[in-house]
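Missing here is one protein chain; the remaining ones are kept as they sit in the complex.
Chains: A and B, in written order; residue numbering restarts at 1 for each.
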Amino acid sequence: MGKHAGAPDKLIVSGKRLDGRKFNELRPLTIKAGVIPNADGSCSLQLGETQVLVGVYGPREVFPRHMTIQDRAALECIYGMAAFSTSDRARPGPSRRSTEISKVIADALAPAIMLEKYPRTKIDVYIEVMNANAGTRTAAITAAAVALADAGIEMRDLVASVAAGKIEDELVLDLFEPEDNYGEADMPLAMMPRKKDITLLQMDGNLSPEEIKKLIEMSMKACEEIYEAQKAALKEKYKVSSESVEEEAEDGAA
Amino acid sequence: MEQLKAHIIALLEKGKRHDGRDAMDYREVSVENNPIPRANGSARVKMGNTEVIVGVKLDVDVPFPDTPEEGILMVNAELMPMSNPDFEPGPPRAEAIELSRVVDRGIRESSCIDFGKLCIKPKEKVWVVFVDIYPINDDGNLLDASALAAITALKNTVFPKYDEKEDAVLYKELTKKKMELEFIPILTTFGKVGGHLFADFDLLEQHSMDARLSISCLPDGGIAAMQKGGFGTFTEEEILNLVDLAVIKGKEIRKLIK
Partner (left out) sequence: MSEKLYVADRAIVIPGELIAEGIEFLPSGKAFRDGDKIYASTIGMVSVKGRVVKVIPLTGRYMPRKGDIVIGKITAVLAGGWSVDVNSAYAADLPLAEGTSEFIPRGADLSRFFDLNDYVFAEITNVTETKFVKLSASRRPYRRLKGGILIGISPVKIPRVIGKQGSMVKMIKDASGCDVVVGQNGWIWIKGTPETEAKVEAIIKKIEREAHMKGLTDKIKAMLEAKE
């Protein structure tokens, strides 16, 4: 990639990235579960300046009908970017890019969901990027996993996701905008933390096998940190529910 | 649904709503400024559980041939499926288009924006103001929440630098120039069911009501735009009554914008 007008002179200055982070440091991460009352489950997530919103509906009746699967739930993820989420206004509606991202997100989440518990139903995951500053698809997956859990949909595990890459020959975690635009490689990854099963892997750029190995390890470690934030967000929302459930568990009233 | 409608009408007979409000009470309304850094101006409005985010993006383009010295306003609404279980993904349908056009008229017809001031070079370059409306949760009355968020987002809008030589908008460089609004128009929408009128309906009331009337009013009591929706009807007396109420309610809501 050559230098474009507007490209920064350097992405790494005095051993630090342009936003002051260390190479293996995540941007500040805030996760909140249960932000859309109408949805069965929802999540808002902020990673640096990237903001995503996820609403989950399901399990519910299948629509369109032809998507019905007899022995499990159909899963559909729709990823979109709000018109004002990018520097240049994004035209509303799906693009080839957003359609592909929708599909890889579904592929990243499906292994974690016990789809077979919900035959002949549909689980809809609606994702909207409200402010984009790189890492949107991985932020979307992280938030969607929280939203699915918030909806009470049975899952084997959560899914945590992050992107890592190479900038000026250095391997770094969680690329933000200038690094994503002007770096040498970008590799989004998603993982189910319990068994470290990888459910999303994409890469574009130029990496040696050794670099890939290091990036995968860096990302998996970061996913564990992200998982702790997901867990905390969910426990924060549900922490107070236990007292009422205590009464029910005691006398088994139904 | 019939039982719910009868219930709502019976309560309105005594001037009450099913959530305890009086007929003309709004729910709790809150306004948050600039939640979206990428937008040139933005706002989040909550009315009860209804939540809408509006972002303004500015661009530079050729003016329309019939208004060669005026900027352009484009309002769009995306009824996001996450906000309401009945919304389907896809291009904007009639409800989304009506919402965006009603909000548009409330701003445009009020003349709160001097479109001449958005002209950079007559016949060649003008500012285009995109207003994009995104409901996050629909608990009724998206019209008022969207209009309030839209006008607040416009009020918060700061112009990025426009490089005339390169004909490029430099989004990362902000100027000190703010969007000038001569005044703030406010949209208030009223519902009608069983002969009773009420303000700021929630989703249950919206499903049960026969008709709605939206009125955009100005601080001086003038009316900029109106829109009737739904299969029911209004009498002349009801309309005039609502126009008066719109001005009163508009004043209350206008105070929330800082």
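The definition used in the following text is that contacts are C-beta pairs under 8 Å (C-beta built on N, C-alpha and C of every residue); 3 or more make two chains touch, one makes a residue touch a chain.
Just so it is clear, the model here is predicted, and its values are computed rather than measured.
**Student:** Touching the hidden chain in the complete assembly: which of A:121, A:136, A:161 or A:199 does that?
**Tutor:** Touches the omitted chain: A:121.
**Student:** Taking the entire complex into account, which one of A:115, A:158 or A:171 touches the absent chain?
**Tutor:** Here the residue in touch with the unshown chain is A:158.
**Student:** Hey, which subunit B residues sit against the chain that's not shown?
**Tutor:** These residues of subunit B touch the chain that is not shown: 1-4, 7, 10-11, 13-14, 16, 18-20.
**Student:** Where does subunit A touch the missing chain, residue by residue?
**Tutor:** Looking at subunit A, the ones touching the missing chain are residues 40-41, 58-61, 70-71, 112, 114, 118-122, 149-158, 192-194, 230-231, 234-235, 238-249, 251, 253-254.
Basically, only the chains that are shown with their structure count from here on.
**Student:** Quick one: report the Å distance separating subunit A from subunit B, using the average Cα coordinate of each chain.
**Tutor:** 31
**Student:** For subunit A, which residues count as touching subunit B in their complex?
**Tutor:** By the definition above, subunit A touches subunit B via 6, 35-39, 42, 49, 51, 53-55, 57, 60, 63, 78, 82-89, 92-93, 124, 126, 128, 130-133.
**Student:** Over in the complex, which subunit B residues touch subunit A? Could you list them?
**Tutor:** On the subunit B side, the touching residues are 35-39, 42, 49, 51, 53, 55-57, 59, 76, 78, 80-85, 88-89, 91-92, 130, 132, 134, 136-139, 171-172.
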